[in-house]
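First the structure, in the form of C-alpha cells, and then the observations on it.
Every protein chain but one is kept in place in this view of the complex.
For chain A:
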Amino acid sequence: MNISTRFFAAASIAALSLFAGSAMAQEKLVIGTEGAYPPFNTLEANGNLTGFDVDIAKALCEEMKVTCTFVTNDWDGIIPALQSKKFDAIIASMSITPERKEQVTFSKKYYNTPPAIAVPKDSPLKDASPASLKGKTLGAQGSTSHSNYVEKHFADAEAKLYPTADEYKLDIANGRIDGVVDDIVVLTEWVKSDAGKCCKILSPLPIDPEINGEGAGVAVRKGETALADKFTAAIAAIRTNGKYKQIQDKYFDFDVYGDK
C-alpha cells in the first residue's frame, strides 16, 4: 500500500465514520467465493452459483440494501485477491482463524460446524485417535483450517494437500489415501452422493479453537471494520427475521449455526 492509497483509505474511513448511522456510502459490493465446496458454494454446470454461502450472501446483501455481484476465485489465492481489491468481501465458508485475522477483518460467524474424518468403506480404521492414524496418509484441501488440523493433531500421519476438495475426493475414491479431513457437512453431503459411495464418515473431530477458530465468517479487507460490522448486524438481523432458518432448512436438517 503506498502513501496515496493509505491516505485515501484513511480519508474514506473518516468520511464513513462521519456518516455512521445514516445511509452508508457503499451501494455495490462484489462478493468473492470459491465455487468448489458443495453444499456451501458450487458453480453449477450451467454457470449458476448455488449453495448455502451464496444464499446467505444474497440475504445479507438484501438486508444491507446493497447490490451484490459474485466472483469465483481459487481458494489458494482468495485472500490475496481480496487484498488486491478483486472483490470486497469473501463469503466462502472461511473459518475465522488467528492466522487469517492477521490478513483480513472478519464479521461474526454465520455458521459453525465441526470437522470430521471420512475413510473408505472397507477401511480397517476403528477410531480417529492420533495413535490409530499413525503412519497413515491423510488428505485435506490446502490453505484450509482442516489442513492445519491434520498437521497439528495427526502429526504422525502423512498429510497430503490438494488444491480443491474435488481432488482429494478423487484420490480417496482411488484408494490412494487412508482418510480425508474436512467440514462434517461437506463430507456428509459427499458420502451421500454417488461420487462419495466409496467412503463413510469415521467420526466427527473435536473442534480446536486455535485452528478451527470461531466458525465461518465474512472476510473483508483488513481495517474495514465498518463493513465487517454491517455484515455482523445483517447476520443478526436475518437470524431474527427467520430468513436464516429458511435458507438453512433448504440445505440441512439440523442447526449449522452452533452455540451462541
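Following the convention adopted for this analysis, a contact is a pair of C-beta atoms (placed from the backbone, for glycine too) under 8 Å apart; a residue touches a chain by one contact, two chains touch by 3 or more; residues count from 1.
Keep in mind that, in the parts below, contacts and distances are computed from a predicted model.
S.K.: Missing chain, UniProt name, options "Cytochrome c2", "Oxidoreductase", "Translesion DNA synthesis-associated protein ImuA" or "ABC transporter permease": which is it?
M.R.: "ABC transporter permease"
S.K.: Give the residue, chosen from A:P80, A:P98 or A:P206, that touches the chain omitted from the document.
M.R.: Candidates A:P80, A:P98 or A:P206; residue touching the omitted chain: A:P80.
S.K.: Would you indicate which residue among A:N48, A:S129 or A:N174 is in contact with the undisplayed chain?
M.R.: Among A:N48, A:S129 or A:N174, only A:N174 touches the chain that is not shown.
S.K.: Have a look at A:F87, A:Y162 or A:W190 and name the one touching the chain we're not showing.
M.R.: Checking each option in A:F87, A:Y162 or A:W190, the one touching the absent chain turns out to be A:Y162.
S.K.: Given the full complex, what residues of chain A touch the hidden partner chain?
M.R.: Contact residues on chain A toward the absent chain are 76, 79-80, 83, 99, 103, 139, 142-143, 147, 160-163, 167, 170-171, 173-176.
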